[in-house]
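All protein chains of the complex are present and in place, except for one that has been dropped.
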Amino acid sequence: MTPRLAELLPAIKAFIVEELYPLEQQALSTGFYELQPVLDEKRAKVKALGWWLPQVPQKWGGMGLSLLEFGILSEYLAKTLYGHYIFNCQAPDAGNMEILMEHASEDQQERFLKPLLNGDIRSCFAMTEPEFAGSNPIQMGARGTLSDGSYRVTGHKWYTTGADGASFAVVMCLTDPDHTNPYQRASQIIVPTDTPGFQLLRNIPVMGERGEGWLSHGEVMFDCVVPQDHLLGEAGSGFAMAQERLGPGRIHHCMRWIGISERALELLCHRAATRSLGQGKLLAHKQSVQNWIAESRAEIDAARLMVLNTARRIDAEGAYAARIDVSVIKFFVANVLQQVLDRAIQAHGGLGMCDDLPLAFWFRHERAARIYDGADEVHKERVAKYILKDYLPDTKNSHG
Amino acid sequence: MTPRLAELLPAIKAFIVEELYPLEQQALSTGFYELQPVLDEKRAKVKALGWWLPQVPQKWGGMGLSLLEFGILSEYLAKTLYGHYIFNCQAPDAGNMEILMEHASEDQQERFLKPLLNGDIRSCFAMTEPEFAGSNPIQMGARGTLSDGSYRVTGHKWYTTGADGASFAVVMCLTDPDHTNPYQRASQIIVPTDTPGFQLLRNIPVMGERGEGWLSHGEVMFDCVVPQDHLLGEAGSGFAMAQERLGPGRIHHCMRWIGISERALELLCHRAATRSLGQGKLLAHKQSVQNWIAESRAEIDAARLMVLNTARRIDAEGAYAARIDVSVIKFFVANVLQQVLDRAIQAHGGLGMCDDLPLAFWFRHERAARIYDGADEVHKERVAKYILKDYLPDTKNSHG
Amino acid sequence: MTPRLAELLPAIKAFIVEELYPLEQQALSTGFYELQPVLDEKRAKVKALGWWLPQVPQKWGGMGLSLLEFGILSEYLAKTLYGHYIFNCQAPDAGNMEILMEHASEDQQERFLKPLLNGDIRSCFAMTEPEFAGSNPIQMGARGTLSDGSYRVTGHKWYTTGADGASFAVVMCLTDPDHTNPYQRASQIIVPTDTPGFQLLRNIPVMGERGEGWLSHGEVMFDCVVPQDHLLGEAGSGFAMAQERLGPGRIHHCMRWIGISERALELLCHRAATRSLGQGKLLAHKQSVQNWIAESRAEIDAARLMVLNTARRIDAEGAYAARIDVSVIKFFVANVLQQVLDRAIQAHGGLGMCDDLPLAFWFRHERAARIYDGADEVHKERVAKYILKDYLPDTKNSHG
Partner (left out) sequence: MTPRLAELLPAIKAFIVEELYPLEQQALSTGFYELQPVLDEKRAKVKALGWWLPQVPQKWGGMGLSLLEFGILSEYLAKTLYGHYIFNCQAPDAGNMEILMEHASEDQQERFLKPLLNGDIRSCFAMTEPEFAGSNPIQMGARGTLSDGSYRVTGHKWYTTGADGASFAVVMCLTDPDHTNPYQRASQIIVPTDTPGFQLLRNIPVMGERGEGWLSHGEVMFDCVVPQDHLLGEAGSGFAMAQERLGPGRIHHCMRWIGISERALELLCHRAATRSLGQGKLLAHKQSVQNWIAESRAEIDAARLMVLNTARRIDAEGAYAARIDVSVIKFFVANVLQQVLDRAIQAHGGLGMCDDLPLAFWFRHERAARIYDGADEVHKERVAKYILKDYLPDTKNSHG
């Protein structure tokens, strides 16, 4: 905990509890677009208070927090439903900002990055395809074919979060599908969503909700022609940039999950302490509930220490050095999250099942935490193979 | 497996796969009311085929299956979304039929039971109250006050399944709140939903969905006056009748959960066998997935044997004799269900999260399986206290 | 439950409780050889009572129970430490009896089977080798080389249960190591332990105990010459005979584990009901303990139903038809066993850790239940691959 953050945090916490918690009821029963005016108003306050873009360097108008500092802050933002959005550090925009700050041309930055930083537009990242397993990232159907100074970008993507209403998509596609190095076949190309041939087939009904706007996952079909200068970075660097994005992206998720878990535990404790079982007994007096509280406390503490420790390592040594740590926390924290949410719902009974509280929302949508950005099984394999390298005679260590 | 059922089952299975599975896509994306014409058409077919009301005695127009036979059939009905509804053996109507067959006057049967059996109307059962813990069933706020040959029924209920569109509610309320025996304080009273003062406050947004019609859970407020002859059975017998209802109700749920689990496992296996991971490998080749399949197979087999064994015992000895067996399966099978669903979703990745398959629907709504009709914790306590009776000096065996 | 067994069981149960439970203290603190006179005395009683060799056909002097009947009996035998030994149905002798009844020549039966049935000698089965993974049964170092009417049997085996004091070993070895069908390379050869070159290197210190006699696991080195007529069955049939043995062997283990689990639960309940926590509270009043009792009840009931159902299937259709069922119960019941034992120990605290009760003995030695006769992982793979056959285009379904 740095002095800077220690100074800011109490005010931010108070803002979250006093200004954002009261939005939850409405947020749970209203679509994104209807809610947007309120969200915009809160965003304006955040800007005025100097907390806008906490994860972004000061030269780009952000707070310039280290990843460790951001991790501490992010936990608090995650305790409510639109926290990250209101501070403009939400996925997938935060990831797009990062890539654009790092790899975009000045022109691209002017046109796409600046309005994104300013909160004027939203963006999306089109990577996952229904036909190919995400566990094998070099498999992909989308193509970017260069001819006459333009890329024709074709493909079928889904789980393109926030495609609905986004101004542009960063599209992952194969621009050199026969390159001998499979990791140099893909590029990332910026495709404005008003380009002819960009088609949002549907907002996927995820866990019963199509959602809308930022809170939606699009299935997108495109056959678009964009100028060659919409290429992001160098041709063939798409896979490398995706890796660059996903490492921090994953720890950002972990940070969020800790905040959700902590809030769920608070709700659990509050419920336990106030729910009467009759005859002077409270839910808090049941040993099963006490077990849930203690186990959740232990698991969340473990998760937080691991995440902050990984953030510190990334700050010090870079994302590549900490890639295995990131895989470890990816599956560990996702499982903590789901256990804590499950217990909190169980303690609430019928109230836990319904949208009078945010628990049911998190329960159903964060089921995906063990799937997106690498399923548990993928990360476990990666961790194990890395560890086993020291024990095996050579590095071709697994068919498994 | 009786000869009668062995003869019928192949045709029923075929009907489910051929006629009901194809409805799932629509069922997952459409409200109950829009779907109802199709459901009615299927109901007509089921009637014509002689499979209507499988759980109801022949003298009332049903198939007259034993509970064991129904358990076997029910598994198949549960493999798809509207199976039980189409055979008119869905909760809460099936429970109301049972109570009405057993305890209603001829008049009540004529007016409420017959159209229910015929599928002309739906009904609901108003028991749970938001202000009181279900684990202590004698706590209740609803009142039924008799004066001048009428009951004034007041109360606030929620999770009144299918209240939306129901013709009548069976309402659990205290008619003699000061009776020295707390188990004789409550009665069940039939309240037609068009009675003035009956107010469906909302369909509760459960896991993001308010639903409608049969597929909804109502929050109901009422202050209704009904004639005294709307009392079901004797005054003060409400708790006993609720017990009578809940025992079979619980095993009916267990039977359904086995069908859902079995279907989820089928989907898991199908996914594993068809999902390519590239380089000639399938998801089915991953040992983690194989573990999920084998563990699911074991757990579902265990669950089925326990449920059918309990059904046999109820057929032979009655529900009271098997009440502890019912508590055992209630928590055991609910947990099997959730584990199997969780694995099936994990194996499907993004596809498992969305409503292109029924998995996500079951995952989010059947989270309640560990809550409704007695939370896991309540049943475990009951089972343990029953077992401990043989070891403790006396029966006042727990403060716990 | 057949009438025959229903009639016998009460007396057998009483015998176990009254005559065998009291031996436990001594059994836990004494070696096998010191205990043997008492065991022999009990064996004589069992013979006199007509309960000797319950699993063996009447023509061979046994009770001739079906596998289902034996399963029910076996549970009771397993509730104490030497139950199976005292009834002469203990591994590995019971398996050797079975093989000898089925495949031995008259001469072999006269010389090896009859004294075994009579309880005059013990035997062992030498299969597992330290150098080769048991998950791949065709890998083996032991050789049986035929020349001049004799087999020279060489090899290094371990976990040869009861080798110490056995009169003969049935040795699995490759007699035709280059046979194109790898499943026809092995044979089983009877090697009397007094054959020159038979060397019991040590009783392996398993979980801190070398044990002795029947209760030991030998590491054996041999280079023995035996007459050709010590070959059991036909040359090359060793693998098939091993399969024949292991199927029933596995269900026999499962039957035992249910008895151990049931006894552990009884001890847990007894402890809970008698352990004071002060201020009038008992361990039985703690909800955690109640959870353990209820969960154990559910799991043991599930395990028993699955085992008896599998036994019935083997009785009706033979071991091959039920081989997948056997794999399912092998890992399912082994895990139930260890969970129940773990809970029972936890409830006993320090008393559970020490050998004043049989819990600690079972806890440490039955840790092997998830390893011997096929580790959990091996059985899960087998079950999954079998199930997946119906979903995959062909049967070469896994690299896994």
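Per-chain numbering from 1; labels A, B and C assigned in written order.
Quick note on the criterion: a contact is a pair of C-beta atoms (placed from the backbone, for glycine too) under 8 Å apart; a residue touches a chain by one contact, two chains touch by 3 or more.
None of the values given here were measured: they were computed from a predicted structure.
Novice: For the chain left off this view, which of A:Leu67, A:Ile99, A:Ile258 or A:Ala303 is in contact with it?
Specialist: Checking each option in A:Leu67, A:Ile99, A:Ile258 or A:Ala303, the one touching the absent chain turns out to be A:Ala303.
Novice: Which one, C:Pro3, C:Gly50, C:Gly350 or C:Pro393, makes contact with the chain that was left out?
Specialist: Considering the complete complex, C:Gly350 is the one touching the chain left out.
Novice: Can you work out which residue in A:Leu201, A:Ala316 or A:Leu392 touches the chain that's missing from view?
Specialist: Answer from the full complex: A:Leu392 touches the omitted chain.
Novice: Check the options A:Arg152, A:His179 or A:His285 and report the residue that touches the missing chain.
Specialist: Of the listed residues, the one touching the omitted chain is A:His285.
Novice: With respect to the chain omitted from the figure, which of C:Gln55, C:Asn96 or C:Thr128 is a touching residue?
Specialist: Candidates C:Gln55, C:Asn96 or C:Thr128; residue touching the omitted chain: C:Thr128.
Novice: Against the chain that's been left off, what residues of chain A make contact? List them.
Specialist: 269-270, 272-274, 281-282, 284-287, 289-291, 293-295, 297-299, 301-303, 305-306, 309, 327-329, 331-332, 377, 379-385, 387-388, 390-392, 397-400
Novice: Touching the hidden chain in the full complex, which residues of chain B are there? Just list them.
Specialist: Chain B touches the missing chain through residues 286-288, 291, 399-400.
Novice: In the full complex, which residues of chain C touch the absent chain?
Specialist: Counting only chain C, the missing chain is touched by 28-29, 128, 130, 132-136, 138-139, 158-159, 204-209, 217, 275-279, 283, 286-288, 345-346, 349-356, 360-361, 363-364, 367-368, 370-372, 375-377, 400.
Here, only the chains that are shown with their structure count from here on.
Novice: Which chain is most central here if centres come from C-alpha coordinates alone?
Specialist: Central chain is B.
Novice: Same or different: at the chain B/chain C interface, is the fraction of residue numbers used by both copies above or below half?
Specialist: same
Novice: Averaging over Cα atoms per chain, report the distance between chain A and chain C in Å.
Specialist: That gives a centre separation of 52 Å.
Novice: Please tell me the distance, in whole Å, between the geometric centres of chain B and chain C computed from their C-alpha atoms.
Specialist: Chain centres of chain B and chain C, defined by C-alpha means, are spaced 43 Å apart.
Novice: Where does chain C touch two or more other chains at once, residue-wise?
Specialist: Only 286-287, 291, 399 qualify.
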